[in-house]
Each structure stands twice: as C-alpha cells, then as structure tokens.
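Structure record follows, encoded as structure tokens.
Yeah, one chain of the complex is gone here, protein chain that is, but the others are all in their spots.
When the chains are written out, they are named A, B and C in that same order, and each has its own residue count from 1.
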Amino acid sequence: MKEINSRILLIRCPDSSGLIYKITGCLFQMGANIVNNQEFVDYPASTFFMRTEFTGPIDENMLLSQLKNLLPEGSDLNLSPLRKPRIAILVTKEAHCLGDLLIRHRFGELDMELVGVAGNRSDLEDLVNDFHLPFTLISTEDRSREEQEKELEEYLTSLDPDLIILAKYMRILSPEFVRKWDKKILNIHHSFLPAFKGARPYMQAYERGVKVIGATAHFVTENLDEGPIVVQDVIPVDHSYDPDRLFLFGRDLEKIVLAKALRLLLERRVIHFKNRTIVFE
Amino acid sequence: MKEINSRILLIRCPDSSGLIYKITGCLFQMGANIVNNQEFVDYPASTFFMRTEFTGPIDENMLLSQLKNLLPEGSDLNLSPLRKPRIAILVTKEAHCLGDLLIRHRFGELDMELVGVAGNRSDLEDLVNDFHLPFTLISTEDRSREEQEKELEEYLTSLDPDLIILAKYMRILSPEFVRKWDKKILNIHHSFLPAFKGARPYMQAYERGVKVIGATAHFVTENLDEGPIVVQDVIPVDHSYDPDRLFLFGRDLEKIVLAKALRLLLERRVIHFKNRTIVFE
Amino acid sequence: MKEINSRILLIRCPDSSGLIYKITGCLFQMGANIVNNQEFVDYPASTFFMRTEFTGPIDENMLLSQLKNLLPEGSDLNLSPLRKPRIAILVTKEAHCLGDLLIRHRFGELDMELVGVAGNRSDLEDLVNDFHLPFTLISTEDRSREEQEKELEEYLTSLDPDLIILAKYMRILSPEFVRKWDKKILNIHHSFLPAFKGARPYMQAYERGVKVIGATAHFVTENLDEGPIVVQDVIPVDHSYDPDRLFLFGRDLEKIVLAKALRLLLERRVIHFKNRTIVFE
Partner (left out) sequence: MKEINSRILLIRCPDSSGLIYKITGCLFQMGANIVNNQEFVDYPASTFFMRTEFTGPIDENMLLSQLKNLLPEGSDLNLSPLRKPRIAILVTKEAHCLGDLLIRHRFGELDMELVGVAGNRSDLEDLVNDFHLPFTLISTEDRSREEQEKELEEYLTSLDPDLIILAKYMRILSPEFVRKWDKKILNIHHSFLPAFKGARPYMQAYERGVKVIGATAHFVTENLDEGPIVVQDVIPVDHSYDPDRLFLFGRDLEKIVLAKALRLLLERRVIHFKNRTIVFE
C-alpha cells in the first residue's frame, strides 16, 4: 500500500548505464526519502522502467526538469498529483462489479474520488442512490449510438476523470471515443483473453469445453478486447458447469480482478509499454 | 484411485427416466458390488453419462447384453478390459514430459504397460535407454513427411496401443493418421487453449502481455489444437517473464498437466461428447 | 445450481450392497424424476452418502417412511423443505463479508430469506439500513458476556433461523450457545485452518513468514476454530506483505470463501460426518 503523503514517480526511458544511480541521486540530493523503489529492464526493447515512491518536501518542477536533463532523450516521466485520482464508473445492468466497488469505496479501501456513475440503462440507479451517490442515465434506447455516445462524452468531459471504469458496461465504444480517453478506460472482460474475445465468452467457453475460465482487466483500445492487460485470473471448472453456472462463478472472478486492477492503477503501479503493461506489485 | 481387480463401466446414452435405477439394478442382480459411481446429465443435449467401478465375478458378455436391452437406442457402453492399457509415447527433443512419465512409470505410479517410445530425433534415446527401455528412431530427416509418417504408422500398428501420448512430439500429424487413431492420441499443448493455438505459444503469450500462462492436455483431432480438452492448468506470470522464462516455468505446468490427463485416462474417468469431455474425477 | 421446484434428499447411512439401486428405485416408483445424483462411500468408516435432487409430486411422508424401511439401521435422512432457508447474519465492524452478502442477496444470487442482521457494535447499522433491512444492535458494551449472549440467543430464537452466518462476528460464543445451534453456525476464519487458530491470524502468518495465506469457512463447534471445514482457499503472498497488506488481500478471500460456503449450504450440498464435511459440488 501507498504511504500517506508519499508521491510516486513513474519513469520509462531508453536503457543506459547508471540510471538507478542517477535517478536516486537526484532524489537524494533534493531531500526526498525513497520509501519504495522498483525497476525493470526490457532487454529486447532496451527500455528501462522505474517506480519510486518517496516522501519529503520537494519542488516538483525542479525535480522533473533535473531528471529530464539527466535521462536519455525520449524519457517519459510521470509524477503523481497531490489530489486523489478522479474515477468515473459506467455500467449497464449487472450489479456485481459495481456493488463490489461501492462497498470498497464506502469503507475507505479505494483511495480515490468517485466523481460519477452512469448507466445506459436504469437498472442500477437505485443501488447507486442507496449508496448516497448520484446516478446518471445516458440511455441507449430509441436513439442512435452516435447520439448516445455524444451525451456520454459530454458527461465524462464535465467530470474530467483520470480513469473511466467499465464495470460491465456492455456497449462497444467508438474508436474516436476511445482515442479521446486513451489509456484512461479500464474494462473487465469475462474470459482469459485472448481466448473468447467478443460477445458471450462463457457460452464460447462452454462450447469449447475448457477446464478453466478467466477474467481479464485491460485497457480499452480501438481494437475490441485487444488492449494492454493489467490483471488476469482464472478458476477451474468442469463438465458440470453449464453457461449459467460459468456465469455465476465468473462473477466472483470478474469483481475481484477488476478491483485489483483498479487498486494497482490508484497506487500508480502500472506503466504502459507497447501493448503490454509493466506492473510493479 | 482404482481398486485392485475392479472393472469400470462407462455409459453414454440418451437421457430417460430411471436410468440409474435400471443400471445399478442390473449390476446388483448379477452380483457386482459397486465401489464407486458417478453420473452426469447434459440437459441441453438430453444425454446421460455414468462411470461405475465395481468388483465381483460377473459374466462380461451377459452384463453388456442385458444393459443394451435396458438402455435406450443409441447407448454407448464401454467396459474396461482385464489387461493393463498399452501406452506408446512419441517425443522430439524436449525431455521434461518424457522424463516425468518415465519416473512415474518406473516407480509404479501409472497403471499401464509402456509398449514403446519413439522419437523423430535421437536426442532422448539415451534417457530412454537408461530407463532400460527401447527407443525407436523414426527420423524426419532427409525424407518426406509422408514417408516418415508411414513408418510411424507401421511402428504404432505393430504396438497396438490403447493410447498414444505426444510428450512434446513437435510434428503435425496428417488427418489420415489422426483418423486412424481416433480419440487415442493425447497431446500436451503449452497454452491455455483456445488461446495461442499453433506454433510458439509462449512467444505469442509474451507479445500479448498475458498475466497467466497455461498448458492443455487434449485429444488430437484433424483440426490442429482444437480437439477435446482433458486437463488444463495455469500459473500467474508478470512482465518480467521473457519468452525463455515462460518456457522454463511452463515446462513444470506441461508435465503435471500431461501426467494428470494420462492418469485420468488410465483410470477410465473420461467420456467424449461432441468436442468436449466429461471427466469423472 | 438447483432446479426450480426441485427437492433435495441427503442420505448418510452404513454402507451396504445395492443402496443406490434401492434408493433410486424407491424414487422412481413414486414418480420422482432424478435431476442430479451424487454418491460417496467412505470405506474406512463403511459409510454411504448420497445427494439426490429430484422433481415430481411425491408424498413426503411416504417417501421418508419407505426409505427408512429400505435403508440400514442408523440411517440419517434429510429432505429439503418447500420454503426457502431462513438466514441470520451476525457482524461486528468489518464490512466486506456483510457487504458482499447484501449485494448478492439484493440481486437474487442467494436463494434464501434473510431474516435478520445483528451486530455487537453499530458500525454497520447504516449499511444494513441502506439496503432497506433492519439492523439489531446487541451491544457488548458495559455488560457481561453472559448478559449479551442471552439477548443474542433470544433474538435468534425469535428469528428461528436455519443457519446463522458469522460474517466477521468477533466474539467467542459460549459452548452452551454453540450446542443450542449445533451445525447451524457458519464462521469465516481468516487463515487456512488448522494453521493460525485464534486471534490475529494475519499477524501470526506474517511472523511465521508464510508464502500463502488462506481463509476457511467452517461450522462452529465448542472447540474454537476446530469445527468441520466447508470451504478453504488461499492466495500467494511474499515478504512484501506486511500485516496490513495481508489484511487487505485476505478480505477478498474471506468474502468469496464465505459466500461460496453459504451457497453450498443453501443448495444443500454439504453433509456432516465426524469432524469433516462431504461436499457434493
């Protein structure tokens, strides 16, 4: 878990000699105290990754500009802001992921500001209201996908979220929409991707006769169910699991996997690279 | 585990009323003592499955003919023979699955007769010989696939195996070959199928950035890596697993999954149905 | 999952020849249709167990009396009533297990009547009320354990529950109390029992340096944390998990394990035997 009042610096840069020494030296000389440090080098790609959690009163701009001078061309630096991350949740009608997030949020497990919950149906409105939160209906009924997505986009733009959670939001988002919130949309898919992309993965799993089922939390990209994976997990099943039973047991997997991915993002433990993720657990 | 001297009856038939009563009654009246009984009904397919392990001196032909009279048209009955199953193993150059099976066989864990080990390369000849077993080289070098497969077919025909284990045999078998040994060829594939079919699954897994890898023991059919699955298992991985490390950790998974599937088949716990398996563990 | 309108017969009796034949015959002749059947024989204890789910309009008393005549002396028969099981939940201050059960109950995943939620503190009162359910405070403050337990007993007696769920109820119940609700109290303990019985299991786990932590749903008996186990599961941990982090990750395990055990009990899949459980999944 994250220390109170600590800040987190994520670095992705071309690999070169002495990087850890240079970065930690910069922090040390500015009076920061490193609480937690993790590094990884992708040798085939010659790329260095680092997550540093530190405390101490540092000048943010000075730190970033000094690091930029130290690090190779093409470095990507990301320092956590002082405010809590702003999170929006989109749902359709299934309650298990949303319910799980609402309970965790209510009892302080997730260090975030929940800025809004919207659904394309009203099934979960009462649940959200019972948690004393506003629910926004952005209906898909009786109108075009474009119209609905435009309203959704305006809604989200007004919330200015750092992250949008698709907690069983069962509508496909347009490439334009996805591009606008690039690397900011986290989805939960009910299969161990890349197996069973697309619709009805439990039915596909049943028909293939698999002996494990899975769930995958991944970033949404323009290619359906092909974005970078953050968390995956599976459970064993057998021939007695019909699609309904797969669905029932899969729900527990989905909510745990989604919550775990969200926690990793809130704690800034994830760095994108190509279509993969570096996850400093 | 199977009782000593017990026999196992596998039944697959159209579902109808009173099946368990009728079958167990037939066994009871012939003096059989049921040691273990398991049933399953696939309701969408209206099909009944049963595995009965029993002891007692029964007349095999009489049992089967009485059951045929009792059961609906289209029933499939399968009674274990008195002799041990005859198993052949095919390999290429990777030792982990073969080595694991040889150790298990040597120390009596697998209730089978190991009738032969053949390879399309000679890499594992010494290992097999050190276990005091003959190794047959059926080389793929300097000749056509057809020629090699013909020799392999003659070799296997002479062994008359009940089951052929592909313990990392890295050659694709022709549809004719597969048809000849229908439902008798068990393969180990190093991914959680249906993800990463075909060649180099660990490289595919690495490039997709998955957070679990798997292994699948499945029957070989004419469609590559699409036959009925018997056992699957997975292990968690992270960004630090390059293809070599996936390969290293995957080996442990592969050998355990293959051995588990083989044990299930030796204990006659598997019934085929469509492209799936009913596994009475 | 249970079929709608089906009933479930649980049998535990001394093993003898032809039991499956006799029991299924009795059901068949009374016009019942077996939907699902599972058996198990504990050979060292020479005891037979069976779970039969059936449909069809049968005379309950006639079925039970006919079965009693058929079965050996000492048989234990248990037929599910037509009404839903009555469930009471006891809590203290941790929200994760209760919250998970409330969400599941609200959206119809648990086939039960939730007859009451009580706590020895009021921390979770608002949560329960927000789910439109009454919360009863049976405080442990400023009075003796005996007094508090007496009130709790009266409360539960008035509810007449089939099952009492200790969803992180952190008070030890007296032997008299436990005896009164024999085999009707299900607890969730945050370790893989029998390791780390008693208080503060995560701290114990941390100090022992284990590499897996677990959760155990078990029946409460007079001996603390020694009752029959229904469900256990574990997650891997490493040296970086301090007690707080074990606690955080353990919560997810606890709620899933407790909910799974409750579902098994609601579907009448559990038979007690000695200090163990037969679980027909």
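Note that in this section a residue touches a chain if its C-beta (ideal position, glycine included) is under 8 Å from a C-beta of that chain, and two chains touch if they have at least 3 such contacts.
What you see is a predicted model, and the numbers here were worked out from it, not measured in a lab.
S.K.: Have a look at C:F28, C:F54, C:F135 or C:F196 and name the one touching the chain we're not showing.
M.R.: Result: among the candidates, C:F196 touches the missing chain.
S.K.: Would you indicate which residue among A:N33, A:N129, A:N223 or A:S240 is in contact with the undisplayed chain?
M.R.: A:N33
S.K.: Since one chain isn't shown, list which residues of subunit B touch it in the complete complex.
M.R.: Residues in contact with the chain left out: 1, 95-96, 99-100, 103, 106-107, 109, 127, 130-132, 244-245, 248, 251-252, 256, 259-260.
S.K.: What is the set of subunit A residues that contact the non-displayed chain in the whole complex?
M.R.: Touch with the absent chain occurs at residues 17-18, 20-21, 24-25, 27-28, 33-39, 41, 236.
S.K.: Over the whole complex, note the residues of subunit C touching the chain we left out.
M.R.: Looking at subunit C, the ones touching the missing chain are residues 40, 42-44, 192-196, 207-212, 214, 228-234, 236, 238-240, 242, 274-279, 281.
By our rule, only the chains that are shown with their structure count from here on.
S.K.: Based only on mean CA positions, could you tell me how far subunit A sits from subunit C in angstrom?
M.R.: 35
S.K.: Please work out the Cα centroid separation of subunit A and subunit B, and write it as a whole number of Å.
M.R.: 40
S.K.: Do you know which subunit C residues sit against two or more other chains?
M.R.: none
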